[in-house]
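Some chains have been omitted; the remaining ones sit where they do in the full complex.
Per-chain numbering from 1; labels A and B assigned in written order.
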Amino acid sequence: MTTAPAQDAWPDTWPDSGIGPLVDHHCHGVVRHGLDEDGFASYLTESDLPPATGTTFFDSQLGFAVRRWCPPLLGLPAHCPPADYLARRRELGVRKAAELLLRATGIGDFLVDTGLPGDLTTPDELASAAGTRAHEVVRLETLAERAADTSDGHRSFLDSLATAVQEAARTGVGFKSVVAYRYGLDLPPDPPPPGEVRAAADRWLAARAPGGRVRDPVLLRHLLWSAVATGLPLQLHTGFGDPDLRLDRCDPLLLTDFVRAVRPTGCPLVLLHTYPYHRGAAYLANVYPHVFTDVGLALAHTGVRARTVLAETLELAPFGKVLFSTDAYGLPELYLVGARLFTHALGGLLTEWVDEGAWSPGDAARAARLIASGNARRLYGLDSPGPGA
Amino acid sequence: MTTAPAQDAWPDTWPDSGIGPLVDHHCHGVVRHGLDEDGFASYLTESDLPPATGTTFFDSQLGFAVRRWCPPLLGLPAHCPPADYLARRRELGVRKAAELLLRATGIGDFLVDTGLPGDLTTPDELASAAGTRAHEVVRLETLAERAADTSDGHRSFLDSLATAVQEAARTGVGFKSVVAYRYGLDLPPDPPPPGEVRAAADRWLAARAPGGRVRDPVLLRHLLWSAVATGLPLQLHTGFGDPDLRLDRCDPLLLTDFVRAVRPTGCPLVLLHTYPYHRGAAYLANVYPHVFTDVGLALAHTGVRARTVLAETLELAPFGKVLFSTDAYGLPELYLVGARLFTHALGGLLTEWVDEGAWSPGDAARAARLIASGNARRLYGLDSPGPGA
C-alpha cells in the first residue's frame, strides 16, 4: 500500500487538502451526559446486548479506530488504553471533549436525523459544539408515533400525520425511514389505497400501548409515499444495523420495485449504509437516476478496512451519486472517526489510482469534491459551504 | 501495489507477453454510424435512462477507463477531456477509429452474440474492422421472436423454432439466453412438458403485438432445453445489466437446480458477467464439471477495480473454467477497454502472486493462457488461434 504518498496528497486534516469542508448527510445527536467505560463501549457496537463473556466491544475495528484517531486530539498518544482515554475525557468534561473532537472533523454541515430517543443534542446544539451548521432530517416513523400519541382514530391520526409531514418538508432538508427495522425492505412497492390505510390506522391505534412503534406494513408504505409526495430526498436505512433487524431483509435490492414505482415522481432515494450489500446499492445508483448511495455506518465499523468497502462502492456507483456520512450517534468520537476514516480511505484510493495512471489528478480532485460535499449540496439544496473547520 | 513490475512482466500490449491472442467469448456488434457526446455517453452505462441532473455517465469507472486507455491510440494524451476525444474520433471517421481501437485489443477471435437490435456490425464486418476472426453466438429469445413473426399457431411456431435452433447449431459456436432479463433465473429447472409448451405458445402468439418479446417462463424454459439438446455451450446472462432486470433475481445460484438437471446431458453452461455474485458463480464452476464462468461486463464497468473483481472470481473458480470476454457493445472503445482491463488485471495479479512465491512463474503463464484463450478454444471448439493483432 502506498500509504505514505496517500498521506502527503490527502492530509488527514482534510481542510488542508483543498477539498473543503465535508457534508455529513446523515448523523444523529451526541449524548449530553458523561459515560462510564461500559456506557462508552456500548456505543462501539450496533448490538443492544452485553458483550460475550471474556470479550469487550473495544476489541473491534471500530474500537481500534477510536483508539487510533481520538486520543491525540485530547493530548494522549494514539492507541492508549481505554481507561486512560476515558479518564482524560472526564477531566476535560463532556462539552470540552465534544468540542475538541467535533471541531477536528472537517465537517461543515451536519444533516441530523432527529428521530432517535435519548438524552441527545439537538441539531442546533450539535452545530454550536462543532462551530458549524446543522440541518434536520425528519424520521418518518417518529412522526407517525407522535401523531398516534395524540389521536383517537384514523381521521385525527392521518390529519396530524399529514400536517407533520408538510411541516417537516418546510423545516427539514429530507426524510428518513427505518422501515428496514420495522418490517424489512421486502414491502409491496406501491402506495396503499386510502381505505387500507384508514383500516390499518384504526387497527394500530386500537392495539397500541403508549410509545408503541409502527410496524404495520400498510402504514409504513403510507409513510414512504407521504414523503415521496414532498419531493425531498428520502433516506432509507439499508444493510446492517442493530439486532432488531434481519440483515437479509435489508438488502437494498429488495427495494428495486419501489425504486421503479418512485421513478416517475423524480423523488431522490438515498440508500444509507448498505453494507454488506453495498455493491448492489451501487448498481441501483448506476442504473436509476434518482438513486444515491453511501456507506456511512460501514466506514466507522470496519475501521482499517473502510478503504476496501469504499472502493467496492466506487466500482459501479457513478461519482455524482455517492455521499459521505458518519451515521455518528452518541459519542463525538464517532463523528471524528467517521470523518477520518472517510478522508483517509478516499485519499488513499485516489492517490493509488492516480499513481498507477488510472485516474488523472484533476479527475480525482473533482470526484473527491463531489463525494465529500458537492453531491450532498446539490441533492439537499444546501446553498453554499458551511463554515467548516 | 507492485504496479511497476506487473507492467514489466505483462505488457499492456498483450501480444508481446507471449500469451498470444485473446478469445473474446462474448461480445456484440459496433454501431456503424457516428455519435454525438450524449450518444457516446449512453454506451458508458447499463442504464437506459438519462443521467441524474448535474451528473454525467463519463464520471464513472468505465468513463475514466475509456479516457485512460483510448485517447493514446488516437494520438491524444490519456485522460484528455471527452470533447477533445470525440472531436478526434469524428476527424478520423467511424471506420478508421474503430480499426485503430479494435486492432489494438489483442483479440484474435470474437464470439459475437447477434441478438441485439440496432445499427450494429455483423460478425463478418467486426472481423474485417479488427483484421481477425469472428464466430456467431445465437440468442435464443431472438430465434423465438423471429419464429413468432411468421407463425400463426403453436405448430408453425414450434416447427420454425426447432429448425432455427438446428440451423444455429450448425452455423454458430454456441447459444446465449437472456432469461435473466425476460423473467429472472428463478425458473423451474426441468424441461416443460410438450403440452404446456404448445399451450404457452398459443397464448403468447394470440396476445403478442408485432415485435413483442418472449417473457413466458414455459417458453423460456423450452428455449433453454432446446439449446441444451444441441450440446453446444449455452451462455447465460447472470448478474448486473440494464434496469430491465431485477438484480437479486439474477444471482447465478438461482440456477443451481437447472445446473443439476442439465448435468447428465454434459451440455456446458457458461455464466456471463455474474457480478456482484461472481463468488457464487465461481463456486458453481468449482463443483460442477459442466459450468464455466466469466466476469466480462464487470471488468469494463468497474475499471481500476477490475483486478479485485477478477481476483475474487479466481478464489474458487478452477483455472480451467474461467473465460475472458469484453461484453463490448456499440463502441469499439469497449472492446479495447475490456481487453486492456483484463490483461492489466490478470497480469497484475499473477505478478503479485509470483512475486510473493505463492504461484510459480510457469504455472502463472499456463493459467494466463488458459483464461485468456485456451479454455474458450477448448470449450467452443476453435481449432487454432485466430490471426491476432
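Points worth noting:
The working rule: a contact is a pair of C-beta atoms (placed from the backbone, for glycine too) under 8 Å apart; a residue touches a chain by one contact, two chains touch by 3 or more.
Just so we're clear, the structure is a prediction, and the values are computed from it rather than from any experiment.
This homomeric assembly is drawn with 2 chains in place; in total, the structure file defines 3 copies of the chain.
Definition applied: only the chains that are shown with their structure count from here on.
Centre-to-centre, using mean CA coordinates, chain A is 37 Å away from chain B. Touching chain A in their complex are the following residues of chain B: 1, 3, 45-47, 49-57, 59-61, 64-65, 67-68, 78-79, 240, 242-243, 246-248, 275-276, 301-305, 308-309.
Against chain B, the residues of chain A that register as touching in their complex are 1-2, 251, 253-254, 256-257, 260, 263, 279-280, 283-284, 286-290, 311-312, 314-316, 318-321, 352-353, 355-360, 362-363, 367, 370, 378.
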